[in-house]
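Structure, as structure tokens:
Note that one protein chain is taken out, while the other chains of the complex remain in position.
In this document, chain identifiers A and B correspond to the written order of the chains, with residue numbering beginning at 1 in each.
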Amino acid sequence: MTDNKMNNIYLPQLVTIEDIYDETPDVRSYRLVFKDSTLREGFDFKAGQFGLYSAFGLGESTFCIASSPTRKGYFQCTFRRAGRVTNGMADLSIGDTMGFRGPYGNWFPLDQWKGKNMVFIAGGIGLPPVRSVIWNCLDRREEFGRITIVYGARTVSDLVYKEELAHWGKRADVTLVQAVDPGGQTPDWTGKVGFVPTVLEQTAPAAENSIAITCGPPIMIKFVLATLNKLGFRDEQVYTTLENKMKCGVGKCGRCNVGDVYICKEGPVYNAAEVKKMYNDF
Amino acid sequence: MADKYLKKEALEKLIAAVSSSGGCFIAPTTDARQVVFKSVEKAADITHDYVLARNSYKEFVFPQTEVVATFAVRQHGIGLTGKEVAPKETVIFGARPCEAASLSSLRAVFTWDFIDEFYTKREDRTIVMTVACTTGDEACFCTTVGLSPESTAGSDVYLKETADNGYLVQAISEKGKAFVEKYAAVFEEQAGAKTKKLFMPEKIKGIDLAKITGRLKNTGHYDEPVWAELTRKCIGCGACTYVCPTCHCFDMVDEGTAYEGERRKNWDSCQYDSFTLHASGHNPRDTQFKRWRNRFMCKFSIYPDKFASKGCVGCGRCVRVCPVRLDITEVMEELSK
Partner (left out) sequence: MENALRKKAKELLESGEVKVVIGYGWNRAKTRATPVFITKPEEADRLVFNPLCVNNLSVYLTRKFKDIAALGRPAIVAKGCDIRNIVVLITEAQLKRENVYIIGMTCSGVVYRQELWKGELKPEIMPTKCGNCDVRNPHAADAVIGAKSTFVPPDAPAGMVFNKIKEIDSKTQSERWGFWIKEFSRCVKCYACRQVCSLCYCERCITEKNMPQWIETSAHPRGNLSWNLTRAMHLVGRCTFCGECERACPVNIPLNLLNQKMIMVVKDSFDFKSGYDEKTHPPMIVFSPDDKEEFIK
């Protein structure tokens, strides 16, 4: 490991890519392990937290941790090839080294939700942060009530975690509703065709004693919120995780703020009531 | 500690003493027709007739570009080394009282839960020797933001020019006292030299800081037309943020070859459109007035509320440097209504 006298908050830890999953043509998941064995065993985080991932020579990029904190010894991230860093990351192979800083930010208050029914609503690449919570709940299944997952993407090939979707679909203790946008279906598609908010309305999970967690494109979130309100969910029952461009992750670089709120330090997890109180800086 | 006296000629000795003990002496000097803070080697290089240096001295505590780590591709993976900094004693001579007050603002950000030791280590080794203003210009507005040439906040040593071409020296902080003791040979006992009259900018009547901060608290102001009307002329050059003593924003970039390189922390500015541009192409602040509104929020809401410090010390640098003369005080006045 690096021999470091100064406490350097910008210094990443080295991680190795242990496995790679191609989710869609441009979305990949990496299973990562810390090179440092103490860290590997001791690494702890909570569902909803994020990290900064380095492709050395190209820079850092921010994503949530997509695996569940109940799974020890490794963690996962899922990213889309979009900019310089994610393209560089996507060019790496199993066994290659990356950098990681984190975990940062707040988390979904799972411990307060014991006994609740959980409703997960995600669109496209919005599933990874939600997946961390889903597995967290599934690994502590007895603590929660009904579990409903509504997940949609533009087309069938844009659905991520296909194997897991199949697994959740088979489980008796999970209600999974999958959808693709109109025109995105294939001939053998057995799921729904329609936009996530519409499909959610048809699914109509009960609001009583429930918590909804949603993540996806901003426009989807907006309509999902309206639908949830229609279904009787109060804003305090609805949680989301906000994204903004981040560089430091630790409240220094000054770019992730929405009005006076620093997403990296005070977020990224908020309930809808809190989001509605924010400045229109999205 | 009793006040001391420093002869202008004795600055030569002070520079020599600081350098010979391994330190670095920064003072206003003239470079490319501008007065700037730079390291000086002799007293003759110091410019005394200036309002404020063009740059803020923040670049000596928060360098414009700073390596935080180096990496190299090795046979078995990547070698990564965190950068260590061991700053030398750095004397900032000729800071003005307004900007002296800005270090506590920067410190508040750089120590918010996570401690940026690149900053704190440098600041801990910095001695701010403020020279109170005997001259000013129409861009100065320290008195409007609750400061004045009499303010000693943030100064380690506070100097007032005297009629006999010297300085009355007051050690303000513990660091300042230790400094004056360390270089005791340079300072003399105070013998009642008369200090020059200070320049006091007129307080801008229409501005009420509490009102501004109160108004900014109401999220609805984001949709008021006043922002576009007052600030659409901003061309987003970012100069205002680079010269501002409280602006702290930076970018993190990797530079080098595919085999080795360094990770750097570089100044950045909320006035650039790329600052908040998401990889998806979405930009939450997609027009310049929104970026300018963020700067104003930062100065008059985020800094005072979140960091309990001043976001603006009234130095007027942003007003002087702005190519479209967007005067922050005019916006402050409008927002005080």
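Convention: a contact is a pair of C-beta atoms (placed from the backbone, for glycine too) under 8 Å apart; a residue touches a chain by one contact, two chains touch by 3 or more.
Since this is a predicted model, take the numbers as computed values, not measurements.
Asker: Out of B:I212, B:V321 or B:L335, point to the residue that touches the absent chain in the complete complex.
Answerer: Touches the omitted chain: B:V321.
Asker: From the list B:K121, B:K233 or B:H282, which touches the chain that is not on show?
Answerer: Checking the options B:K121, B:K233 or B:H282, the one contacting the hidden chain is B:K233.
Asker: Using the document's contact rule, name the residues of chain B that touch the chain not shown here.
Answerer: Given the touch definition above, chain B has residues 31-34, 54, 64-65, 138, 228-229, 232-233, 235-239, 242-243, 251, 253, 255, 264, 266-267, 269, 272, 274, 286-289, 320-321, 323-327, 329-330, 333 touching the missing chain.
Rule of thumb we're sticking to: only the chains that are shown with their structure count from here on.
Asker: Can you check how far apart chain A and chain B are, centre to centre, with Cα atoms defining each centre and the answer in Å?
Answerer: Centres of chain A and chain B (C-alpha means) sit 39 Å apart.
Asker: Considering the complex alone, what residue numbers of chain A touch chain B?
Answerer: 2, 4-12, 14, 16, 35, 54, 56-61, 82-83, 86, 96-97, 99, 218, 243-245, 247-248, 250-255, 257-260, 262, 265, 277-282
Asker: Note which residues of chain B are touching chain A in the complex, please.
Answerer: 68-69, 71, 73, 77-78, 80-85, 109-110, 112-118, 121, 219, 222-223, 248-254, 256-258, 261, 263, 265, 268, 270, 275-280, 282, 284-285, 290, 294, 297-298, 301-302, 305-306
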